[in-house]
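Taken from a larger complex, these chains appear in their original positions, while the remainder are omitted.
For reference, chains read A and B in written order, and residue numbers begin at 1 within each chain.
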């Protein structure tokens, strides 16, 4: 629970870093520049949107005792730790200061584990977890309390599955996957055929979901099982919170999918793709490698590799910007044309949609 | 866990179908055409977006042993099963090959079931399920592990409630409903009145949620309870994942609501409506029967029956398409007018929103 303290010397030793200033300085917390207080270690990463001069000024007025920087700044009284990649250094030190609570190895006495399940070495199974028949769990994997693992699931080594996640039948996870709370892997896909009697008849989904190694899934996201075959997410791809991935969709490697994005069924998304927040992808769409889609893009058709798109339907991001700017001028253009052109009879007014708008908040 | 094998003859018998080719062929898996391998049964449904010629070619080069088709194709060496509706046939056969694990009847010893709860015949209650006071559960309903059913709930016959779903007080489900993992039925609606002291004071929600027969709810979707009265979803309506349905809203029969759609409170949605993915509906909106809203439509006012709409605010889909195409031309139009018309003084540039965009990914 309590934070731990370290000398700058100790920390620099772990980072193989150079120290400028008093290496005996003791720090007990890592904090961002904005909120760093007395006794803190802070950092400046060149990727942050802030000029070097502003940072130096803030550091001079800060009560932090030490700072991690890429290159030492002049005229600072606080101790500086210089590393090639400050953010990486912070990542490697963070848990020294405030370790996340760890589950003890072994099976909690309240967990219900099928006798046919196979657990690797140093596996931790938390309170009230349910591990179904024929489940395989690899070495060092941590299953937090209140995780439900249906029958036939395979989970690799060194995975962490957080409380409230559910892993449905026959789903497979590679090694080192991180599944946040409330995730549903392998829910039945949204598949029906029209039926005179019932309206919509269910199509059974007997496929599964496969997450390759190092896939992360954010809180309350869902990945539906395939009808037949597999819904697959490739190695090192990272999925944010409240994302939906539909049945039979494939996602390549190292692809990032941000919050509230919805990918319909049977899509084929490439590797190194970035889908920003709130993107929607229609079903059966193919997106090539290295595509970047701006927030809220509505992707209704295939996108070739390496394109950067925005809008709905999507266009190249440059065109989208020009459209946005042009649209802002359109009301004025219509007014001018009405006054001095053959279009003068067209009416232009925003009043008629007032009623619609009034219901929006 | 393991898949089962069948002769084509056996399968055709179940389907009452004609066989062309070797009826003794043994198949052990159903797979889509793209991934069918040795020993597989595959299928071709005319609803798939692919020409008959392409399909025949793929089938000739496929290592599948048999195929389900609407009408037999010429010059195929694999065995063909001919049925009027191939997808329906696949649906009826799928679970023969890979049965979903079934929960045994009876109450798991770890479940907490109120003594006042009434359970029908052949009900299954999984590990750690909590069944509150006065709950009624109909015959053959399956309640998976880790489902919480609050007091006063009524669940019909032959329902399946998956792990992690929560059914709040007084909610009612008809027969044959399918509730995926993480669904919340009957959370308190988002209702406050403004209050000088507290800012926003809560309005207690004493109404409930009613799902009629054959309603399906996708993973991590939420249906809020009414403040007074009932939030209702009609017979055979199907709700996809991560959908929110607000307090006091009514949805008719056989309506489909796709993923990430949000329907605000007090709406009245008709029957046979389709709301595609990511649609938003403002509160108190009425949508008539047979309306179709394209993905991401923002429905801010009432929509008459049978309309097909898109956009935000919504317009008829044809107009939306024309708007989209016209907008693509707008930057060029402005440029031309600037060069050769009285509008020549207007500036047109996308640069000024660069900063905004840079924060989107």
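Just so we're on the same page, a contact is a pair of C-beta atoms (placed from the backbone, for glycine too) under 8 Å apart; a residue touches a chain by one contact, two chains touch by 3 or more.
Because the structure is a prediction, the values reported are computed rather than measured.
Asks: Given the 2 placed subunits, let me have the overall number of copies in this structure's complex.
Replies: 3
The working rule: only the chains that are shown with their structure count from here on.
Asks: Please compute the C-alpha centroid of chain A, do the same for chain B, then give the distance between them in whole Å.
Replies: 24
Asks: Mind pulling up the chain A residues that touch chain B in the complex?
Replies: Interface residues on the chain A side: 112, 128, 130, 132-134, 146, 148, 150-152, 164, 166, 168-170, 182, 184, 187-188, 190, 192-193, 195, 198-206, 220-222, 224, 227-229, 242, 244, 246, 248, 258, 260, 262, 264, 274, 276-277, 280, 282, 284, 292, 294-295, 298, 300, 310, 312-313, 315, 317-319, 321-327, 329-330, 332-333, 336, 340, 353, 355-357, 359-360.
Asks: Which residues, counting only chain B, touch chain A once they are in their complex?
Replies: Answer in residue numbers: 1, 30-32, 34-35, 49, 85, 87-88, 90-91, 94-95, 97-98, 100-101, 108, 110, 126-128, 144-146, 162-164, 178, 180-182, 214, 216, 218-220, 235-236, 238, 240-242, 253-254, 256, 258-260, 277-278, 282-285, 295-296, 300-301, 313, 324, 327-328, 330-331, 333-334, 337, 342-343, 346, 348-350, 352-354, 357, 360-361.
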